[in-house]
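What follows is a set of notes on a single structure, which appears directly below.
Every protein chain of the complex appears in place save one, which is left out.
Should a chain be cited, it is by its letter among A and B, assigned in written order, with residues numbered from 1 in that chain.
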Amino acid sequence: MTEIKHHAYLFDATRCIDCRACMVACSVENNIEMDKTRIWVAGVGIKGEYPELQRGTMVYHCMHCDHPDCMSACPVGAYTKAEDGPVTYNPDLCIGCRYCMNACPFGVPHFDYDKGIIEGAFIDKCTFCPQRIYNGQEPACVQTCPTDALEYGDREELIARAHARIADHPGRYIDHVYGEKENGGTSYLIISHIPFGELGLPNLPATPVNEVSEKVMEITIPFALGWGAILTGVAAGVNLYNKKKEKTAVEEKAEKSK
Amino acid sequence: MTKTVSRRDFLKLGAASVGALAIGQMLPPKVARAAWDNGALNADGDGHISTMCEMCVWRCGLIAKVVKGRVVKLDGNPDHPHSRGNLCPRGQSGLMNTYDPDRVLTPLIRAGKRGEGIFRPATWEEALDLVANKILEIKGKYGAEAMVFSSTHNLSQPLFENLLYAFGSPNYGTQRSLCFNAMIVANTMTYGMEEPARIYDDKLKYILLTGRNLLEAISTSETHDLIMAIDRGAKVVYLDPRYTKTASKATEWLPVKPGNDLAFHLALLNVIVGENLYNRSFVEKNTIGFDELKKEVHRYTPEWAAPLTGIPAETISRIAHEFAQAAPHALAHNGWRTSNFINSFHTQRAITILNALVGNWNVVLQDAGGEESGTLGAPSQPAYPRISALRLDGVPWKYPVVPFKIGVFQELRDNIVSGDPYQAHGWFISRQNPVMSLPDRGKTLKAFEKLDFIVTMDIILNDTAWFSDVILPEASYLERYDPLVPIGDKVFIRQPVIEPQGDAKSALWVYKQLGERLGIGDFFQYADEEDYLRQQLAPTGISLEEIKAKGYAELREAPHAGESAELNWNTPSGKIELFSETLAKVGFPGVPTWEEPPQPAEDQFYLLTGKVAQSTQFGTQNNQLLHKYSDEPRLWMNSKTAENLGLANEDWVEVTSSVGQIHTRLLVTQAIRPDCVYMTPGYGHLSKGLKTAFGIGAADSAVHVTYTDPISGGQALSQTFVTVKKV
Partner (left out) sequence: MKLNLTIQPRFRLNFSPLVWVLLILMGIAFVTAMIRYIFGIGAISDLSYSYPWGFWISFDLFTGVVISSGGFLMAGSVYILGIKEFQPLLRPSVLTAFLGYIMVAIALLVDLGHPERIWYMMIHWNGTSVLLEIGICVMSYLTVLAIEFAPVAFEGFKLQKWAHLIHKYIMPFVILGVVLSTLHQSSLGSLLLIQPAKLHPLWWTPVLPIMFFTSAISVGLAMIILESSLSSRYFQRGLETHLLEKLAKAIPVVLAIYLVLKFGELAFAGDLHYLFTSGGFSILFWAEILIGAVAPIIWFSVRGNRKSANGLLAGAIILLLGMILNRFNVSWFAVRHPDPMFYMPAFMSNVHYMPTLPEISVSLGIFAAGILAFGLAAKYLPVFEEEHDPKAPSFGD
């Protein structure tokens, strides 16, 4: 394998047979509980009318966004974006607010609603299998895939491969690599024969969805200081004015009484 | 499926059910020590061990990750030709079969009525003595043939066969007549080999799949091959009354009318022969019987086939042209479970002949099965005694062309019930679940009632074990050795990656123990499992240690085949037999001939069966990992049909055939012909010992009617017609 600067996956919906080996693999590798999963099938399933049918399914897990919204949202910084791709979650910091679930436009993180405070309720999501990729293996889901619908490698290289595959098969794919630009770029790249929306992927611009809120956060402290200063000024002014008024009143009174 | 199995993770589950293991961890277990000697495990019992999957018969190569003596992950072995580093969902989930909390881990002896599920644990001594005594008693009273033996293809099968043939019983039931008899017999009659290779090379341009749902009924490497061929631009034409996942990837899906694939293929032959599209030089040089064929297929025009198949004549004709044009880089796939209709043998012959006519070298020249090739040695053993008793399954007295080791399983069952030509009294079942896999479950249970003694060897309380008198717990495939298996130019090993849990033992051990008790110990001349493997390797010069470390070894003389080989077919004529003298002699048509399949009545449906990617047959529904990712099994029905019947998605319906009735929920879908319904096999288990699977879905076997193809002996699984109504 060539050196990987930015870990990424490529998913080709035309190859995926919805066998779910990737899901089983993830569950085993990461010892996921029987009623939880980090990876699932989305899509429209079968569409059309007999006998003119089409099938569209895709495998869904964390997109490992370049500008992760989960990370942007988490108040306590439980998420980390590694420089070479993976977005990981640290349960030791999590307060369980579930804001990351709201923030992620892909609906990836999920929460242990079935756990009390003694057992500990946490967020879970795909980790990119660091225990594998940093030991020269492919992520569990990728390695098992019997049709190579899931591939793993360097992001640049996979983007090139995706475009090449689209170019090599005129008419087969939608001419777009989902994730190349979406949400500021993701490490999960998807090519498909049916519209991405039908695979359950949101239609996102190239600017990360956290852009506005991060900007607002940037101006928060200056705003607070400014606002505080203004209020102080107003309060002082009003006070002065009132004092003056009182004084004049007193003086007037004194004058009158003279 | 929304049922939550368990909140606990499966590793804990496994541990909870295996107290012994926790204690065993104090000492390095035997297996761990052997692996440690090989450098596969470190002192803590951590490491990676190569072995082989047994979640289905494809047997992909595995690398098992072991931590502290427990297997925690299976990955595909990149060097294995069947896995190439990948595993299908069943292979991925394999360790959960091993750590299934419902594993049977000690021999069980029935303590209640049959089917009550009350068993008491026993020692191997007691269980084996009991089994041997019972079997000998039956032999003493009724003769050896009163003992029936059955088993589904697996690596220790040669030893199982030793057990019955040495014991003296001709009655051998295999899964084959429920599976691929039509294909095997057709290929044997035509090419003199059971299954020709299918090579998906770079040049392959055209693939014709007849009900081979390769993207759901997965064979990892072939599934990969098909997808890659499609990726390279090969055209795939797929015939299936259902819009399966394979249909969704095919270039063209033809929702053929069940049982009428024969008409389609006869019409292809008609066009290819009639319009001279065949490879003349190849046909002249390598085949016999072209004229007989030509005479027969003359009447099967596309126009004739169109109304039968529901496929327009132009389409049939176009496909014939395209196929012939793509040849020799075309492949007409036989299919695998070809047990669909009583005319399936002719369909298979037609497909086989199609490849020959256009000279598809890559298909017709190479034998796919190399697994049993004789490159390996074996312990010496005496000749089998001569067996004079008739086989209960009618081979060959009723089914003259069905090979001996294939048999007609459903007929065997029927004749246990009828007691004709004689009454059977005992049944030894290994690695098989005939209560579920045979059609007409009620009848199978009736056969059980006729028997004095039933013993089953399995790893869980499958439905057959549930009705048995003794259950012998085999070590799972991750816990045992099996005989080595050569594939192509390599030989592969199945070796234990963890210690057997509880009292489970390998088949090699169990069969030897039984053999000795039955007085046929001569047929089991090996000290232990490793000794057996060493004797296998003796002629090759490969050491067991080498193969254990790598998981496989290169065979010095690779059995080779290919275009260079001098063409010589293992048929009576030495050629590809388009017309088969053998068939004609016993009164069957010598060339593929139209045989009208029966049709459902107005208010009936074809009941289809077929695999899903998340389970194997009837034995993996209890695997919690697979259960987790399985769809709820429901009766598929076309949306229009459902609307006409006033049925809605998720309705509970009653499905009735002439032999049985079941209740199941409805899945209203576009993905099936309006005259068909479909059920996923492997649900509706009777055994309450399967805590995950019990209570889910219904069994198609309970309504399947038994029909047998008179030529190949194959069961006709799509020939059951049912009515469906709301409950």
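Basically, a residue touches a chain if its C-beta (ideal position, glycine included) is under 8 Å from a C-beta of that chain, and two chains touch if they have at least 3 such contacts.
Everything numeric in this text was worked out from a predicted model, so none of it was measured.
Of the candidate positions A:Asp114, A:Glu156, A:Asp175 or A:Glu251, contact with the unshown chain belongs to A:Asp114. Summary of contacts with the chain left out: across A:Val41, A:Cys62 or A:Ile190, the touching residue is A:Val41. Contact with the chain that does not appear here is found for just one residue of A:Cys65, A:Val87 or A:Leu204, A:Leu204. For subunit A, the list of residues touching the undisplayed chain reads 18, 35-37, 40-45, 57, 69, 71-77, 93-99, 101-103, 105-107, 110-123, 198-200, 202-204, 209-210, 212-214, 216-217, 220, 223-224, 227-228, 231-232, 234-235, 238-239, 241-242.
Throughout what follows, only the chains that are shown with their structure count from here on.
Chain geometry summary: the mean Cα position of subunit A and that of subunit B are 44 Å apart. Contacts from subunit B toward subunit A in the complex involve residues 4-11, 72-76, 85-89, 91-93, 95-96, 215-216, 218, 220, 223-224, 227-228, 231, 233, 243, 245, 247-249, 253, 255, 613-614, 624-626, 628-629, 638-640, 669-674. Residues 14-15, 17-21, 23-25, 27-29, 31-35, 37, 46, 48-51, 53-55, 114, 137, 140, 143-149, 169 of subunit A touch subunit B in their complex.
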